[in-house]
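Of the protein chains in this complex, all but one are displayed in their positions.
Moving on to chain A:
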């Protein structure tokens, strides 16, 4: 068994390269793990499309004969809805509480026995999952919507890269928020309460149920600055439909980045506190 038990050779390459290689491998495995569930992806995409029609007609109704409401015209509403229906699964506003399950069953011990920080490895897996969702869940509504509605296409070239950055940051931020909701299981065992609050709160405050500019301006601004929710969905979609000039768009993305950094830092803090009081369930 000699060859099986030699100790790990000291790495020869720089730590940063190795770190990215590890991170990349976990991202790829995340993609592969979620790509096994193809029927679920199909069912999800169909549901997203059906609700896309529903939401689109409701917002058109709100726009009325004038064709505008809350600063959006009909084409902007269509883009907002169909891109939003696709992004919903990419940021994964409502996922299965996998981490909370692992905490409850004690399987989280295996995560702690890896040489990678749990927040890092869960984030990498989630990015892989989001990659798969881009293929399986983002594309279908984005392709179907324009067949039935006139959609708004960005007029400025800078909008496209800004939207890509904004959507990516939204994925990271949403991961962080879900991680925090799940991590309450370290203290509560059962995550259903926080999960329900999150489902309700994020649906309303992220701009899924209705675009947030329907709210009074001051309230919308307060939500945007003081909570991470609008940064999850409202901001990337507003960037895409060019509600604001380029400078404001960039500022909004900057705000998102700020929230993402803060939430990830909070995740690490919560994880550290949790490990100190952890009781691993089961024998």
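FYI, a residue touches a chain if its C-beta (ideal position, glycine included) is under 8 Å from a C-beta of that chain, and two chains touch if they have at least 3 such contacts; residues count from 1.
Here is the rule we use: contacts and distances are computed from a predicted model.
A.B. asks: Among "Thiosulfate reductase cytochrome b subunit", "ABC-2 type transport system ATP-binding protein", "Carbohydrate ABC transporter membrane protein 1, CUT1 family" or "Ligase-associated DNA damage response DEXH box helicase", go ahead and choose the protein name stored in UniProt for the chain not displayed.
C.D. replies: "ABC-2 type transport system ATP-binding protein"
A.B. asks: One chain is left out of this view; which of A:106, A:146, A:203 or A:258 touches it in the full complex?
C.D. replies: Candidates A:106, A:146, A:203 or A:258; residue touching the omitted chain: A:106.
A.B. asks: Spell out the interface residues on chain A facing the chain that's missing from view.
C.D. replies: 1-9, 11, 18, 21-22, 24-26, 29, 32-34, 36-37, 105-107, 109-110, 112-117, 121, 275-276, 278-280, 282-283
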